[in-house]
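A single protein chain has been removed from this complex, and every other one stays in its place.
Right after this comes chain A.
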Amino acid sequence: MSEVTEGAVRPLIDGAARRRPIGLLLVAIPVLLMIWLVIWPAMNAIGRTIWRTDANGQLSFDLSSYVFFFSDRYSLDNLAVTLWTTFVCAILLLVICLPIALYLRFSHGRLSAYVQALAIFPMFVPSIILAFAFIRVLGPNGMVDILLNAVDLPKIRTPYLTPWGPVIGLVWDNIPLTVLILLAGLGSVANQSIEAARDVGANALQVFWHIILPRISNSVLVALSFSVLGIFSSFTLPYLLGPASPEMLGPFMQRTLREVQNPVGAMTQAVVAFGFCIVFGLFYVRSVARNQGK
């Protein structure tokens, strides 16, 4: 028992001098992992696409793979469809998830618990299963077609193997994360401020626009940059549901590396993707930093 009593004597908050090495050690593992698995390969890829061995075996500064990427119609089409998909998904996510999050924040009871469970559900469905379920339901002669046929309606124009296929899949896949982040943000909206606004005669739209939105703008940015990062580099859903051409950068990179056997081309595409992701990532870092500063 003596150990326990001794432990209890320890001050609740250690001195800063004793605490610091432990804190740094705890951070060191993820930081080292990130340097090893993310930053170093990224640097390596940038280096190997810029300094390349020429025909004489000499290392030299060479941007030709980037010149090719940005002058190649096919690569640019793929980049364009990736940006289009990301943009459309982000808009749709916001339009779908904000009402769900608002509903969950301001309503109580059993129904809202069910809605929440339903909104989180996609998180537990692996995307490969989602893709094949999508084909069965929304695909040609799928369940929707069968149901429509039963009531003598014409078949739908299936989104399978068109650019809308991955959009629908990716939006569904990203709903849980977006709803959770928005919900967390809505937690910081005090009931008092809404009641105060209502007391002075603000309608629902005005409450949303002037009270809620300014408080959660940060969460919206975080939610969007999270899902945008995932969507931009997604692979499985565009691969299984999207058209052969134009294809998103994820499948395009994998194909260039393995099937076209062009590692430099694949790395160039990766660096370009990395560049776009950094821009999205900066939004996130900026909004987190702004929050910390408060």
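Convention: a residue touches a chain if its C-beta (ideal position, glycine included) is under 8 Å from a C-beta of that chain, and two chains touch if they have at least 3 such contacts; residues count from 1.
In this text, contacts and distances are computed from a predicted model.
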{"item": "Among \"Succinate dehydrogenase, cytochrome b556 subunit\", \"Na(+)-translocating NADH-quinone reductase subunit C\", \"Metallophosphatase\" or \"Extracellular solute-binding protein\", UniProt-listed name of the chain not shown", "value": "\"Extracellular solute-binding protein\""}
{"item": "Sole residue of A:141, A:188, A:206 or A:291 that reaches the chain not shown, by the stated touch rule", "value": "A:141"}
{"item": "Sole residue of A:162, A:188 or A:206 that reaches the chain not shown, by the stated touch rule", "value": "A:162"}
{"item": "Interface with the undisplayed chain - residues on chain A", "value": "74, 77, 135, 139-142, 158, 161-162, 239-240, 242-247, 255, 259-262"}
